[in-house]
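Here you go, one structure.
What you see is the complex with one protein chain gone and the rest in place.
Moving on to chain A:
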Amino acid sequence: MPAPIRLRELIRTIRTARTQAEEREMIQKECAAIRSSFREEDNTYRCRNVAKLLYMHMLGYPAHFGQLECLKLIASQKFTDKRIGYLGAMLLLDERQDVHLLMTNCIKNDLNHSTQYVQGLALCTLGCMGSSEMCRDLAGEVEKLLKTSNSYLRKKAALCAVHVIRKVPELMEMFLPATKNLLNEKNHGVLHTSVVLLTEMCERSPDMLAHFRKNEKLVPQLVRILKNLIMSGYSPEHDVSGISDPFLQVRILRLLRILGRNDDDSSEAMNDILAQVATNTETSKNVGNAILYETVLTIMDIKSESGLRVLAINILGRFLLNNDKNIRYVALTSLLKTVQTDHNAVQRHRSTIVDCLKDLDVSIKRRAMELSFALVNGNNIRGMMKELLYFLDSCEPEFKADCASGIFLAAEKYAPSKRWHIDTIMRVLTTAGSYVRDDAVPNLIQLITNSVEMHAYTVQRLYKAILGDYSQQPLVQVAAWCIGEYGDLLISGQCEEEEPIQVTEDEVLDILESVLISNMSVSVTRGYALTAIMKLSTRFTCTVNRIKKVVSIYGSSIDVELQQRAVEYNALFKKYDHMRSALLERMPVMEKVTTNGPTEIVQTNGETEPAPLETKPPPSGPQPTSQANDLLDLLGGNDITPVIPTVPTSKPASAGGELLDLLGDINLTGAPTSAPAPASAPQISQPPFLLDGLSSQPLFNDITTGIPSITAYSKNGLKIEFTFERSNTNPSVTVITIQASNSTELDMTDFVFQAAVPKTFQLQLLSPSSSVVPAFNTGTITQVIKVLNPQKQQLRMRIKLTYNHKGSAMQDLAEVNNFPPQSWQ
């Protein structure tokens, strides 16, 4: 058989391949040749073949059949064989292969070999892929070599020890005595690897860390070494662009950082040297900057004195002015880390940071944006906002959403005046309108409502904004809402802040109608527009007929939401015209409630529905008191938590309030417009009655989606049925109407229904229609339950029923698990 080709030939041949398929063919041919050569147990060429195999492995082709050959090579006496064998072992073998354990004996022998290069090979391999068993067996040998005077071996042994410690942390103590003398070496290789070993030990074990801080003279030693490096003259062996062994310097600085963290004594010992490094290092080349960067990180992390910290931040500021992108990136990253602790110092560099917003590099822009938001405060808000808005205009789409949210947050916290705040939000909506998050719309509307004196100005600006372009949905939604609310201010031209514009009622209706018709408007926007038009019917005088016409057209719209609204508004025009003006009055000032789950719904519903009530009704009437606590126990405590009511309005103070989350303001929504009972009209200000009249009606203006109803309980003649409705506007709310009926011959009196749900849900129980379930199924008690299910989990409920029947008090508990999936998904 001809001698197998050399590695170089192989590489050349592979490179001539034009396509992937050609390359694969060549490699397969060569693999076959190698395999047959292995089978022949050819000693002379084994190493050459394994080398080729390793190359092919690197290109991504399987090479597992070479593993045993590697072992054979390791066992051979020739150095060239051993070298390739160990390399192969490092690349092909790892803990997952069983074969690797066979190496242990070979390595052990080689660790005691007479030639240092062989010992070095063994150490290298062990340090690269040694498994925990191997490490345990051989740790003693490694430790012995760590103490030898041969610096070539010492440095390799140190790195091997690092690997051993990583694999078998318990062996760390074994290496401790050997470390005492490591730093006394002159050889930089040994110094470097020793520092790595010490770093690894300190990071892994807090005990070691404490030990090194106290007992050893470690910090002074390190300081001394670092000083020598800086102060010493030119040393050709270690020089990199004029700096002596920067890699060692960086390592030492990192170890100092670990030692000095949270430790006053060590930090004090390092202060001088850190200052020295910071001032003496040349910054013209990348090398110097790398060292300075590490120094800055160290200064920020340890308990350094304030002068040093200021020095560090100034260095970062200088980095920011540097032309090199890498340095700017690194500076921005570090500033971001330090802005929390050293806010004032970072403020000084604000203008540079803001300039970085205009950089071309994406990573730099992102860092600069985050840092800018962190630096905004009451003093610089105006200037910063100008820059940030400019940035919003010109940045890439992936930033726009974050930037818009950040701007809103900053504006909310630090706005100097209401007008400025509204202007800023308007600017964001017009430039990045489509990237704004959904919850910004209700927040903005609430803000506008609260700044009463700005209404005219706001509505005028919004009107002008959508005149030109009504494609940005959040902007259009806000504008439509405002025009609906404050349309009278718009046409009367009462604006103080700006030049009032002359707008006629028809023009306003024109724009709202075009929003309705436009293809670009989503369903929600159309809803806003239709409601706005309706509200204008009370605020405008000449165009009521036109409004009536528009509303009636949409009574047959395909969009179910619009259709329902239009039909109801039509009904309002026809049958309840006397109520219209009361219903469509101005919205009251909304209180800012904490923005957690339930109240988010409150805001949205409050605006999309057209029905303002003068007062916020306290939520459902009489709550069961002592029984509520029992119910808490029933659910085993770990399931349910007493839910803290989030609505600050007055409500019946009772123990029941703990159990049931009170989504009081939802009652506002839609109720009056669907109230057919004339009796409810004059009683708008007395909510309990309103609710009573409604408890049998769906409380959302949304269509039931055909969810099957279930029988939740049926026992002793008492049957309770649940029917479901889902809200279109808020898919995590389910409205359950219960109907209790009694098939026995006697009435059930004092009927009380209670329910409890697991922790992730929130429940609101409205008042029942009555407390008597008449006999023989002649009537039912209805009651409405609203469940908020933000995590869309499976709905479960425990119910408790108490009533008097046949002269005795009855009480029962049941669990309802048969909720249909459509009710909670």
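The criterion applied here is as follows: a residue touches a chain if its C-beta (ideal position, glycine included) is under 8 Å from a C-beta of that chain, and two chains touch if they have at least 3 such contacts; residues count from 1.
Operating definition for what follows: contacts and distances are computed from a predicted model.
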| item | value |
| --- | --- |
| Complex member absent from the view - protein name from UniProt, among "tRNA (guanine(6)-N(2))-methyltransferase THUMP3", "1-aminocyclopropane-1-carboxylate synthase", "AP complex subunit sigma" or "DNA-directed RNA polymerase III subunit RPC3" | "AP complex subunit sigma" |
| Contacting the left-out chain in the complete assembly, out of A:E294, A:E485, A:E505 or A:E725 | A:E294 |
| Given A:N105, A:N228, A:T341 or A:S363, the one touching the chain that is not displayed | A:S363 |
| Residue of A:N286, A:N377, A:S471 or A:T723 touching the missing chain in the full complex | A:N286 |
| Residue in contact with the excluded chain [from A:I327, A:L392 or A:A480] | A:I327 |
| Where the unshown chain meets chain A, residue by residue | 12, 15-16, 57-60, 62, 94, 96, 240, 246-247, 250, 254, 286-287, 289-290, 293-294, 297, 325-330, 360-364 |
